[in-house]
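Every protein chain but one is kept in place in this view of the complex.
Showing chain A:
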Amino acid sequence: MIKAILIFNNHGKPRLIRFYQYFAEDMQQQIIRETFHLVSKRDDNVCNFLEGGSLIGGSDYKLIYRHYATLYFVFCVDSSESELGILDLIQVFVETLDKCFENVCELDLIFHMDKVHYILQEVVMGGMVLETNMNEIVAQVEVQNRMEKSEGGLSAAPARAVSAVKNMNLPDMPRNINIGDINIKVPSLSPF
C-alpha cells in the first residue's frame, strides 16, 4: 500500500499532497516538514530509499523519492510494494505529467494542482496502484478533459476576460514568469 504521496519543491513548499490515511491538517504539514528535512539533506548521487520517517507508519514504511530539477516526488510505502517498482511508478507519473502539460515545469504544478490530482487519480487509487501504462493514463485523462471542455469548463469565457482585467490592477505582477530553468527534465530511464 502507498501511504502518502508528497510533492514539494527544493524549499519544502508543498505542491501536491495526497494522504491515503487520515491525518489532521497540522499533522500533514508536520509530516511534509519532516520528510523535506530528511530528503533535502541527501545528495543527488545517493540511493533513493530512506527508512525511518517516524511520523507515518513506523518501521515497515519506507520513503522512496525522486528529485527532478526543483521538485521532490516522495512516496511513502509499506513493505508490500517493490522499491524499484515504485521508483518506476514515479517515473511513469512524471512522464505522464510531462505529456499532459507539454514540458511540465514547477509552475504547471503550482497553478494547476487540481489537474495534477486528476492525473494522479488515474495512476494510484486509494493507496493502490491502478494503472502503470502511460498511454492508457494519458488517454483517460484526455477524455475527461474533453468532457470538461464540452461543459464549458469551470470558469466560462467572460470570467477569463475579467481575470485578465483583474490582473492589471495588481501592483507588481511578475510579467514574465520565466519557466526555462525550472522545467522538469525527465530523463529517460531504462524501461521497467
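Definition applied: a residue touches a chain if its C-beta (ideal position, glycine included) is under 8 Å from a C-beta of that chain, and two chains touch if they have at least 3 such contacts; residues count from 1.
As a convention for this text, contacts and distances are computed from a predicted model.
Here one chain is missing from view; checked against "NEDD8-activating enzyme E1 regulatory subunit", "Multifunctional methyltransferase subunit TRM112-like protein", "Dynein light chain Tctex-type 3" or "AP-3 complex subunit delta-1", UniProt names that protein "AP-3 complex subunit delta-1". Summary of contacts with the chain left out: across A:16, A:63 or A:104, the touching residue is A:16. Interface residues of chain A facing the missing partner chain: 1, 14, 16-18, 20, 22, 24-26, 28-30, 43, 45-49, 54, 80, 82-85, 87-88, 110-111, 113-114, 117-118, 121, 125-133, 136, 140, 143-144, 147-148, 151-156, 158-159, 162-163, 166-167, 170-173, 192.
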